[in-house]
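Take a look at the structure below.
Missing here is one protein chain; the remaining ones are kept as they sit in the complex.
Let's turn to subunit A:
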């Protein structure tokens, strides 16, 4: 089956995708809530900005990330000065690229699920003595969970498949930024790499499938009719 090196690629991909999604989930949720429930100036612009990575060529997104996180870039300079770290050519950089690309899909799915929660139920909770925060935690959040789950799975799958922005931003470094898609690309460039391509591609398909089935099972377990699939 897979060689040790290939298993390491799978583990790296899961790490990058998992960290990306976990780190960006609170932000995705906050943005989704803002867009679903608040009216404020610049809302349309914010919506457009979030969705930009979905439509801009991933190479461009990767290049913009490179500009921002380069040692003399606005974010890169801050990271260097305050934490003494750089994300270039590191798996953390790959996770950032994956997070940026996963964000729009997550915000979309979570936003839909929050919009699906009847505000009149929140009103009812308020008259029963619940503060805004408590009504959110006890009514909106539990009713939106299936959508949050769906968005997270979607984001994770997108993160696993991320290629263009990652290779532009943090290049193709074995053991650091060579995730599944980039490893497949590298194997395709290598004479006699077809067998490795087949194995890695099969793993990619299997991972995506497992993610979808697991989330569906979770949604079922919630005992509600809202399913991911």
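The rule is simple: contacts are C-beta pairs under 8 Å (C-beta built on N, C-alpha and C of every residue); 3 or more make two chains touch, one makes a residue touch a chain; residues count from 1.
The rule is short, and it goes like this: contacts and distances are computed from a predicted model.
A chain of the complex is left out here; the name its UniProt entry carries, from "ABC transmembrane type-1 domain-containing protein", "ATP-binding cassette domain-containing protein", "Helix-turn-helix transcriptional regulator" or "Anti-sigma factor antagonist", is "ATP-binding cassette domain-containing protein".
Residue in contact with the omitted chain (choice from A:5, A:123 or A:194): A:123.
Taking the whole complex into account, subunit A touches the unshown chain at residues 118, 120-121, 123-131, 134, 138-139, 142-143, 224.
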